Structures are given as structure tokens and as C-alpha cells.
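Heads up, one of the protein chains got dropped from this complex, but the rest are sitting where they should.
Chain naming follows the written order as A and B, and within any one chain the residues start at number 1.
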Amino acid sequence: MDLLFAGLEQVFTVETLSLIAIGLIVGIIIGAIPGLNVPLAVAIALPITFKLSPIGGLAMLVGIYKGGTYGGSLSAVLINVPGTPAAAATALDGAALTRQGKAGKALRMSLYASIIAEVISDLALILFAVPVAAFALKIGPPETFSVGVFALTLVGVLSQGNMLKGVMAGALGLLLSTFGVDPLTGDFRLTLGFDALSGGWSFIALVIGVFAVAEALVKVERPLEKPMAMGTVRLSDPDHRLSRDDWRRSLPVITRSAPIGVLIGAIPGLGAAVSAYLNYGITRNLSKTPERFGQGAIEGVAAAESGNNAVTSATFVPLLTLGVPGDVITAIMLGAFIVHGLIPGPALFEQNSAFIAAFFVMVVVTTGLHLIIGRLGMPLFVQTTRISNKFLFPAIMVLSVTGVYVTTNSFFDVFTMLGFGLLGYFMIKCSFPVAPLLIGFILGPLIEIGLRQSVIMSRGSFDIFLTRPLSAAFLALAAVSVVIVGVREWRLARRNTPNPKTPEGD
Amino acid sequence: MGTGRRRPGGDTWIALGLIAANAVFLRDLFDTEPGGAYLKTTTLPIALSVSLTVLSVLLLGWSLLRPAAPQAEAAAEPVPGPPPAVRVLAATLLTAGYIAALPWFGYLMSSCAYFAAMSLLYGNRNPVSIVAVMVAVPLALMLFFEQYMIVLLPSAGLFE
Partner (left out) sequence: MTSIRKILKTLAIVPVAMAMSLAAAQAAGYPSKPLTLIVTWPAGGSTDVIARLLAEPLGKELGQPVAVVNRKGGGGSLGTKAALDAPKDGYTVLMTTSGNHILTPLKKDVGYRYDDFVPIGQVVAATLALAVRADSPWKSLDDMIKDAKANPGKYNFGGVPFGMPHLTLNALATEAGVELVHIPMQGGAPGAKALLGGDIAMLPANASTVASNLKAGKMRALAVFNKERDPAFPDVPTAKEQGHPVYGSPFVGMAVAKGVPQEAVDRLRAALQKVANDPDFQAKAVKTATAITYLPADDFGAVWARDWNAYEPVLKKK
């Protein structure tokens, strides 16, 4: 208990609190700007934290991390361009709400769902770190493969009505992820003679190209479109507030998505984007009114946002308990720990429990400040719907090029971004769902590595996927998912077409 | 999803494009000597590429055989100036030019010029606002990255 008080003391100093606030604000801004992403911000802020106290430095980084994950949803909702990959699922319903003039609803739900999920995630870290870590340890190669396959079945959910095209997009995403280097042998693969491809397609170039650049290209067709809102947007209007009905739909979704997000966060390699899509997909699958999704279903926003923010604190579980970072961002933060002489892992819990206590307090305080700052900033954010395209999109393009260049230091990758922008543009015009492309690309390496490592472990037999219980469970879930999606698609087909052809694509 | 005045069968072109691309990929894959234990380096990519080709053929077939659905295009108001396809092409070429210009003309100049051109393309006819933002945004970004974050942006190779 005194540890807790000592921790409180350390955190509630002006220095630490202002560092958290700065981190949050910087994070939100960077997350909101398409083209800049959170790992970049954390990597750049890292050296700055070397000079600060351990808790102070980490506080700033955690602030950037949480703020950044939330910030992406701002641009996703307001301009249909996710600021970070994790917010891509939020854009599906969030932007629709903005188009209906209900941006405030989407923003509020996005913030509140994020905060609730973060609280749950913080609690999981503080109270359940050890069992969650034990769970994470059980996820070996076969389970990684099975979880990946399960997540992949979401391709079906997200392409409801456009199944063939959705599956094609997913296959393309998977295929693209294999370019560059074989992750298991280190051999070059599909570099098509380009040196620069030997690292594979740049993920950030793909995300920004397919979302930001493609959207910019779509918008350039009609330059004189009016901005979405004229005159001051008043956040207190009923259209911008959450009704009881909204909460009734969303609260159960949040309470289901957050724990799932926590588990996903604890498994190294999956990440916030996967969690957001997975929860969105599950929510849609289980909903009695799936056709509302994509048209402004508030629970879609709730699912996606609670999914992605639940991941934030959970990724610290493997880092603190096992000394193994859960994703790119915690890997960077590992550096921050190390520089202050703190080596994350079981030793830290025993030898430096004062620091751990302070860390936990800091994480919770960050969530609290996040709520305050997010809510205060909202009236300001929502005014961006008044900016007309002629300023907005040139700026977005400049930012995108800048952001990709700063992250990758490669002109090839920036051109790649443009290429993916064109791909995304054509996909949008021809009704190919874009989400499966992204998911396929993210999950590809996971699935391949899991598959091939497992086969080596079992010396060539495929039994291992079924003999290990967790793996079998995930595969079963995947099968269930396919059945649900298949049945729904069948019903849609029967309902939509008088002639016995495949469902309406447009 | 309004599709404008495209030639019918956008799906057809995409399917054909994918089939062509996969042909290139498959050739490259079969040329590679695969490493790896049990499941080779090229196993998964080949499986994926073949699947994608099969799906593309399906799409091709479906797009050619389905009854031509008359699209209601009248809903779109006529756009003044060049047609949408040309605008998209222009935006793409401008962006490519911008990226290519960066190592030669440096960040500040290229971004200014690009921003101005894009603003015009997006319909901005107010010279004051164009100049103001075209200097402000790249300048702000440059200050942020080079001074505060110490991350280097392209400098003008032509002048060094």
C-alpha cells in the first residue's frame, strides 16, 4: 500500500503531469494527421526522454501512445481518412455519421469508447498482468496461425454483399505481404529485380496510399463540393449528442470488445488495427441488424474504438512481465526503460516494485487526462468539418508525402504510396472493399510464420494445429465465422436478385 | 456507388490487370530457387497468386456475362472544366512530379509549388489564400521536423 502512495507521489508532480499532457496532445495531433504515425512519434520523442526522470520520460511516451491511438479516429471520423491504421475500422461508420451531420455523436462515442476500453486495459495490466502474461505465453506458432486465420475470416464479414471482390482484396493483401524477404529463411522473394523491394512493400506507404491518397483522388473529381458543415458547429445540438438508445446499443459492445482487445494486445504481433477490425467484425456478425453497419451504426464506432484502445495498456503486459515487447511501439519504449537502467521483465517486478507501482499509477492518470483533454478539444476538432476540400486535400497530400518520407527515408516508398493510392482509388470506384486488403497485408506474415514454424516443430505434420487446444479452438471459431458469413451472404443473394446470378456488386 | 461515365466493365479491366500481374509474379516465383524446411519459401506466395488468378478469372467471367445494369448517371451534376478522369490523372502526375522533384529542389520549394498546383486543381481560385497556405504549411512542417525533431527533409540537391 505504501508503494501505491509512493507511486502517487511520483506521478502527481507538476513535471510528470505536464509531461503526460504534452505527450497526449502531441500524440493526438500526430495520430490525427494522416501521414504521421505513432511509432514514428515515439521513436523521435525517445531521445528527448533520456534527459527526463524515468517516470517522466515514460509518462510522455505513454501519453503519445494513447493519444496517438485515439487521434487517428479524429481524422477517420471527420474526413474519412484514418490518421493511423488502427482507426481504419472507425472510419467505416464514423465517417458515415459525419456525412449525416452527426459528427459529434461519432466523436463522443469514439472518445468514450476509447476511454472505457483504456480503463479496462489499465485494470488488466495492474490486476491481471500475470494471468494475461501466462495466456500470452501459450500463444505459440500454431496458435498464432489459428488466430490469424480466424481474424482473416473477417474478410468475409467486411465484404458482405461483395464477397468475391472482398476475398480477392484479401488474397491480394496476403500476396503483397510476401514480397521482399522470406521471414523464415532470410532469402529474397518476389523483389522483381528492385533492390528497394528487398524490404517488402512499406506498410505505412500502403496504409496512407490506400486511405489518404485514394480519398484525395476520389475527392479531386468534384472540386466544388461544399464542405460538410457551414457555420459554427454546435456540439450541444441533439444531432451531435449521444442518445440513450446509442448507449444502449454500444455499452454491451464495448464491454465485449475491450477484453478481446486486451487479449489481442497481449499477443505479440497482432496490434491495434487487427483488434479494431476483429471487434468490428464480431459485432457486425452478432448484430441482429447487420445492414446498418457502414451506414452510421454507432455501435460500429464503439466496437472499433474500444477494440483499438484496449490494446494500448495490454501491450505492456508482455513487456513488463516477460521482458518481451508486444509490438513496435513497446519495442521502442523498451529503449526508454533501458536507458534509465530499468530492465523490463520479471526482475523489475521484484527488484524495483516502487517503479512498477508508479508506472501503474501513471498509466491510469494518463487515461484520466486523456478523457479531459479529449473532451475539451472536441468542440475545436468538430469545426474541421467546415474546412473545404480545396485547402484540406492539398494539405493532406503534402502531409502524406512528408510523413511517408520521414518514416521510411526512401523515395521508392513514397512512390509506392502513390501507387497504392491509385490502387485504392480504383478499388473504391469498382466497389472492392479496402479493409480486406489491409487485413490481409497485416496478417500475412503472422499466418505464414505461424504455419511454417509449426510445421517445423511437428516435423512435417499438420496435426499440431488440432492437437493443441487453443489452436483448435481458434480454428473452430474461424469455421463458425465462415458459416455465419456464408449463410448471410446466401440470404442476401436470394433476396437481392431475381435471376440466379451472384449478388449485386454495386 | 456512382461510377460516372466509365467504359462499361471496370471490373473487367481490373480482372485482366490482376491476371497479368499474377502472371509476372508467378514467373518470378517459379524462377526462384526456394529454401526453407518442409514448406518452401515460394509455397505460400504461389498458392496465393494462383488463388488470386482463379478469382480474377471468375470475376472476368462474371463481369462479361452479367446482364448490363443500366446505371443512373444523371444524378451527378455536370462538373465545370476537365472531366473527372483527367483531374485524377493530373493529380497523380502532379504528385509523382512532386516526389521526383524533392531531391533536386528540396523540400520547401517542391512543397510550395506542389501545394499551389494542387490547390488550383481542387478549385481554389483565390491567389492570396493559395500563397499564404502554400508557404505556411511546408514551412511549419519543416520547422517542426528539422528543428524540433531533428529529422532531415530532402535538401536541394541541385544547388549543392
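Here is the rule we use: contacts are C-beta pairs under 8 Å (C-beta built on N, C-alpha and C of every residue); 3 or more make two chains touch, one makes a residue touch a chain.
All values derive from a computational prediction rather than experimental measurement.
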item: Among A:72, A:223 or A:325, the residue in touch with the chain that has been omitted; value: A:325
item: Residue of A:18, A:198 or A:353 touching the missing chain in the full complex; value: A:198
item: Which of A:121, A:250 or A:453 contacts the chain that the document leaves out; value: A:453
item: Omitted-chain contact residue, chosen from A:8, A:251 or A:334; value: A:334
item: Hidden partner chain, residues of chain A it touches; value: 39-40, 43, 46-47, 50, 136-141, 180-181, 183-188, 195-196, 198-200, 268-269, 318, 322-325, 328-329, 331-335, 338-341, 343-351, 408-410, 449, 452-453, 456-457, 459
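What we mean here is this: only the chains that are shown with their structure count from here on.
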item: Separation of chain A from chain B, taking each centre as the mean of its C-alpha atoms, in whole Å; value: 23
item: For the chain B and chain A complex, residues of the former touching the latter; value: 1, 3-4, 6, 10-11, 14, 18, 24-25, 28-29, 32, 34-39, 41-42, 44-45, 48-49, 51-52, 55-56, 58-59, 62, 66-67, 69, 71, 79-81, 84, 87-88, 90-92, 95-96, 98-100, 102-103, 107, 111, 114-115, 118-119, 121-124, 129, 133, 137-138, 141, 145, 149, 151, 153-154
item: Chain B-facing residues of chain A, complex; value: 44, 164-165, 167-168, 171-172, 174-175, 178, 182, 184-185, 187, 189-190, 192, 213, 216-217, 219-224, 389-391, 393-395, 397-399, 401-402, 405-406, 411, 414-415, 418, 421-422, 425-426, 428-432, 448, 451-452, 455-456, 460, 499, 501-502, 505-506
